[in-house]
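Quick one: the structure is below, questions incoming.
Note that one protein chain of the assembly has been removed; the remaining protein chains are unaltered in position.
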Amino acid sequence: MSGNSFGTLFKITTFGESHGRAVGVIIDGCPPGIEITEEEIQKELDRRKPGQSKITTPRKEADTIQITSGVFEGKTTGTPIMMIAYNEDIESDDYLDLKDLYRPSHADYTYEAKYGIRDWRGSGRASARETMARVAAGAIAKKYLKEKLGIEILSYVEQVGDLKTNIDFEKVTPKQIESNIIRCPDSKIASEMIKLIEKVRDAGDSLGGIIKGVIKGAPPGLGEPVFDKLHANLGKAMLSINAVKGFDIGSGFAGVSMRGSEHNDPFYIDEGKVRTKTNYAGGVLGGISSGQTIYFRVAFKPVSTIKKKQQTINTAKKQVFLEASGRHDPCVLPRAVPIVDAMAALVIMDFYLVHRGKSE
Amino acid sequence: MSGNSFGTLFKITTFGESHGRAVGVIIDGCPPGIEITEEEIQKELDRRKPGQSKITTPRKEADTIQITSGVFEGKTTGTPIMMIAYNEDIESDDYLDLKDLYRPSHADYTYEAKYGIRDWRGSGRASARETMARVAAGAIAKKYLKEKLGIEILSYVEQVGDLKTNIDFEKVTPKQIESNIIRCPDSKIASEMIKLIEKVRDAGDSLGGIIKGVIKGAPPGLGEPVFDKLHANLGKAMLSINAVKGFDIGSGFAGVSMRGSEHNDPFYIDEGKVRTKTNYAGGVLGGISSGQTIYFRVAFKPVSTIKKKQQTINTAKKQVFLEASGRHDPCVLPRAVPIVDAMAALVIMDFYLVHRGKSE
Amino acid sequence: MSGNSFGTLFKITTFGESHGRAVGVIIDGCPPGIEITEEEIQKELDRRKPGQSKITTPRKEADTIQITSGVFEGKTTGTPIMMIAYNEDIESDDYLDLKDLYRPSHADYTYEAKYGIRDWRGSGRASARETMARVAAGAIAKKYLKEKLGIEILSYVEQVGDLKTNIDFEKVTPKQIESNIIRCPDSKIASEMIKLIEKVRDAGDSLGGIIKGVIKGAPPGLGEPVFDKLHANLGKAMLSINAVKGFDIGSGFAGVSMRGSEHNDPFYIDEGKVRTKTNYAGGVLGGISSGQTIYFRVAFKPVSTIKKKQQTINTAKKQVFLEASGRHDPCVLPRAVPIVDAMAALVIMDFYLVHRGKSE
Partner (left out) sequence: MSGNSFGTLFKITTFGESHGRAVGVIIDGCPPGIEITEEEIQKELDRRKPGQSKITTPRKEADTIQITSGVFEGKTTGTPIMMIAYNEDIESDDYLDLKDLYRPSHADYTYEAKYGIRDWRGSGRASARETMARVAAGAIAKKYLKEKLGIEILSYVEQVGDLKTNIDFEKVTPKQIESNIIRCPDSKIASEMIKLIEKVRDAGDSLGGIIKGVIKGAPPGLGEPVFDKLHANLGKAMLSINAVKGFDIGSGFAGVSMRGSEHNDPFYIDEGKVRTKTNYAGGVLGGISSGQTIYFRVAFKPVSTIKKKQQTINTAKKQVFLEASGRHDPCVLPRAVPIVDAMAALVIMDFYLVHRGKSE
C-alpha cells in the first residue's frame, strides 16, 4: 500500500504539498498513441482551479500544467507521463498562526500523530490542492474513454445544504453543467444554491452537499470480482477525495426501504440489446458493469475552514481559540465536480485495461 | 488488480464457488506467534452460517473450517495460512432451471458478459458463500487487534426496511448484539424487525437494511494518505460485500445539511489525551485515524432472490418468467454482521502493519 | 510485498509446508474458457515428484492434485483456480533430531531469526516441496501459451558438477529431454551425469549444476520497462527457486569478455520478419522480447542436505555435530527442470496479459 498511487495498469502517483514548490502526477501504463496536448488538460484543470468564480477561494493559482515526459510529437508513447504545476501564490506567512495549533476537523493533528512532523503551510499534503494532479491524469483517461470507447463521464452538483435538484441524470448534458458557476444543471436550483453559498460565506460559515456522478456507455464486463468490484473501487476513489464522507450507487441508502420485488430490475431485450426496465442497481451487478448507466452519489461535508471563532488545542496541548483568516472555499462542490469526473475516469480506465488483459 | 485479494501486508486471497467443492482463503503476511485454533475461527463462522435461525436460509452447511498450513503447534508461523471448508449441501439440481436464464438483479448476466462462461450453480463465485472465507480470515485479525492492541470491532443491525434503532453506538456491547437472532442490540426494535422479516418472507419477498460498524480503541495514525485513506479502504471493503450499495462514515450523508460551524469537532484535552467534543468526523481526519471511535454505516439492498413471479430473459435472449424455488435469506442483515466485522478487522489490521513498517 | 504471491494479472499465491497437511496454490486472473483437466496438470507434477527415479529422493508422495474451484465443466471460468495436494508421507519423527539445531546452509536459522518460530518438520515452508504448487500453476500457463499463442517453453539440465553438454539449445526437443532420468538431451553426457550423481550420493555428498531455459516463439513486445524488464522478472522467478544462486540471459557472464562489435546482434530481414544474425542478447532488448529465442541459465548450488558429518550449532547456541539421515536428493537438477519450465511460463503468461491490457 503506497498511499499515493491509484490503479493497477493505468496507475497514477501524485506528489506535492499545498505550499511546496509544485504539485504533480505520474501516469504509468497509459496506452500509447493517444493524441494529447497540455491545452486539453488545462481545460479540465481550469474547471478545478481556485478563483474561477465569486463563490470560490480567492487564492491565485494559474495551475499551469507542464508535461515533462511520456508524450512525444503530440502522442503518448506508453512510457510514464509526468505532469507538474509549480505553485505560485504561496504566501505561507498567512499560515504562520496555524503552525502551532490543530484546526478542528482538519488533518493537522492526525498528520502529526502519524508522522511526528507536518508541513503546516496550508494543510501541506492534506490540502485539496493535491486533487489538481488527479484532474490532470483523469483528463487523459476521460479523453481515451470518450473517443476510443464512447464512454462518457459527467458529474454535477445535486445538492448544496438542503437545496436539491431532482433533474433526470440520464438527460443532463455537459453544457448544462457548465452553464452556471455552481455546476448544477438545473438553472433554477442553481441560482438558489449560489445565493445560499454567498449567504453562508458572508456569515463566515461553510456548506456541504452532494455530487451525482454519471457514467454512460460503459460496456458490460468491467469490474473485477470479488474485492475489486466496480462500485467498490469507485467508492474508494470517491471516498479518497477531500471532505467526502459518503458514497452510494444506484438506489443506495434509499434502497434499504424497498422490497426485493420493487428493487429488482427486470431484464428485457431492446433492439437486440440486454436492458433493464428500472436501474436501481446503478449499472452494476455482482460488481460488474451491466451495460446500463452507472450512477452514484458522493457526499461532501461542510468545509472545515470557517471564519467563525472556534475552540481548539495547540501543539503544546493547551486550549486555544482560533479565528482563521486564510483563503478558502465556502463550499467545495463546484470545484469538486471535475475531481469526481477524474476519479471516475481513472477507475473505469483501469478496469477497462485490466479486463482487456485478462479476457480470453 | 487481482480481484480476489485484499490487503497489502496482511493480504487475503479467497477462492471457491457456492456449489463447487470448497470455499477458502489464504492469509499472506499474518504476524508470527499468534495463538489460534480452528474452534476460535469456527465461532465467527457460526455467526455467518446458514440455517442458524428461523429467519435465515435453510441451506444446511456446517461450514467446518480446516487450517491446512501456516499454524504450527497452535501458533501462526508467519507463513501463509490456508483455511478451507468443503461444501456439503450442494444439490445443484435445484438450480438446473436457472441454468439458462439471467435472474433479475443477480450477477448471472454480467458474469457471462465478462467471462463468456459461468458456473450457474447457486450463483457460483458471485454467491455470498464466498464471504465465509472473509470471516475466517477476519477472525484472526479481530483476535490480534483485540488482544495485542486493544482495538475492538463490533457491528450490528441498525435498520431493517424502515425499522431503525437509535441506540447509542458507543454503548453497545457484543453481548447485546448476540442476544437476538437479528443482531440488533435494541431488543424492542429487534422483535419488530424479526416480525417484519417473517411477514415479508411469507409474502415471498425480501428486505434490505443498514449495518452500523464501530471500531473502538484504534490509535491515532492509521490510514495512508492520499488514496488509501482509512475510510476509503474501509468503504471499498464494505462495498465489496454482496448486496451492499452504500457506505458512509461519521456524519456521512446526513452531514451535507450541516454548517461547518456545527460539523467541526472541537478538540480538547481529557486527562492528557486529545479528544473531540463531538465526533461528526467518525474518527478519521484527512484519512488518518484520530483516536476517536470510528463508526460507519453500510447499506444493503433487499435480497434479489424472491419467490414472487418475475419477468426476465434467458440466455437465448428471449423473455421468460421466473418463479424461484431455491433456498435463500429473506434479509441478509443478521448474517452480514460478522462479515462487516471481518472486513473492518482486515482493513485495520493491514493499516496497522503498514503503518508500523513505514513509521520512523 | 506479500512474499507468497507472484504475478500481476496472472497471479499465483502458494501455501503449505513440507510436512503440514497440504501444499497448494491459487491462480487469480486465469483467462476464462481454457480447457484443463487434473490429468494434464498431474503430468507436469509427475516430472517433479519424488521417487521418480533411482537418483531422486525416496520420499513417497503421489502428489495427487485436486482442483477445488475456478474450473467448471472442464473449462476455466475466470474465477480463482485453487489446486491442492494433501501430503501423505509425513513421518515427522524423522526430523525430531533436527528440531533443536540449525542445519548448515539451510533456512532453519533464518526462519527462526525472522519469525521467532519455525515448523522444523522437513524444512517446513522453506522446503522445495512448495514448488509443487508452482508446477501445478505453471502447467496451465504453459498449456495456454503453447496452444493459444504458439509459445513453447522447454528447459533441460546443461551441467552437473563439471559435466556439461554443448548441445544447441535451438534444436533440443521435449522428447529428448524426457528420454533419460537426468533430463539432459545429450544422451552421452546424460549417462555420465547419472553415474556422477550415483557416485557422489554413495559418498554421502551432493552436487549442483545448471539448467538451461529456452522460450521459443514469444512475439516481440513482451516485458515492461524499466523495472519489470522481461529478464528482470524472469531472473527473479528463477532466483526464487530453492537452491538457485545465479541467473544469466543470452551471453550472460561470458559476454563480459566480448567487445561491443562482436556482441552486437546485427538485424536482418528474413522472409519479411525481423531477425538477428547472432543472438547474444538472448531474445530481449531493453527488457522487451525481440521475437528471437529467449534463453537463459539457472545455477543451482549443491544440495545442503548431505549424509556426511557436519559441525553446526543448536538452538541453545552450542556447537554440535550433525549426521543427517532424512531422505533427500543428491542433486535437484532433474526434478527442477519442470519448476524452471513453470516459472518461465508464469512470467511470460503474466507479461502477455499485461501487454494485451495496456497496448493500444
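Per-chain residue numbering starts at 1, and chain names A, B and C are given in the order in which the chains are listed.
To be clear about the criterion, a contact is a pair of C-beta atoms (placed from the backbone, for glycine too) under 8 Å apart; a residue touches a chain by one contact, two chains touch by 3 or more.
In this text the structure is predicted, and so the values were computed from the model without any measurement.
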Option touching the unshown chain, where B:Thr8, B:Thr110, B:Gln159 or B:Ser289 are the choices: B:Thr8
Listed residues A:Pro50, A:Gly78 or A:Gly235, member touching the removed chain: A:Gly78
Residue of C:Ala126, C:Val214 or C:Ile294 in touch with the missing chain, whole complex considered: C:Ala126
Contact with the hidden chain (one of C:Phe6, C:Phe72 or C:Tyr144): C:Phe6
Interface residues of subunit B (partner: the chain not displayed): 8-9, 29, 31-34, 78-79, 225, 353-360
Residues of subunit A (touch criterion as defined above) contacting the omitted chain: 1-5, 8-9, 11, 13-17, 20-24, 26, 28-29, 32-33, 66, 68-70, 72, 75, 77-82, 84, 114-119, 124-125
For subunit C, the residues touching the chain missing from this view: 1-6, 8-9, 14, 102, 104-107, 109-111, 113-116, 125-126, 130, 159, 161-162, 200, 204-210, 220-229, 231-233, 235-237, 239-240, 242, 245-253, 255-269, 272, 274, 276, 280-282, 284-291, 297, 299-306, 308, 310-313, 317-319, 350, 354-355, 359-360
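By definition in this document, only the chains that are shown with their structure count from here on.
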Chain occupying the middle, per Cα centroid: B
Chain centre separation in whole Å, for subunit B relative to subunit A (CA means): 26
Computed distance of Cα centres, subunit C from subunit A, in Å: 46
Subunit B: positions in contact with at least two other chains: 1-5, 8-9, 14, 114-116, 125
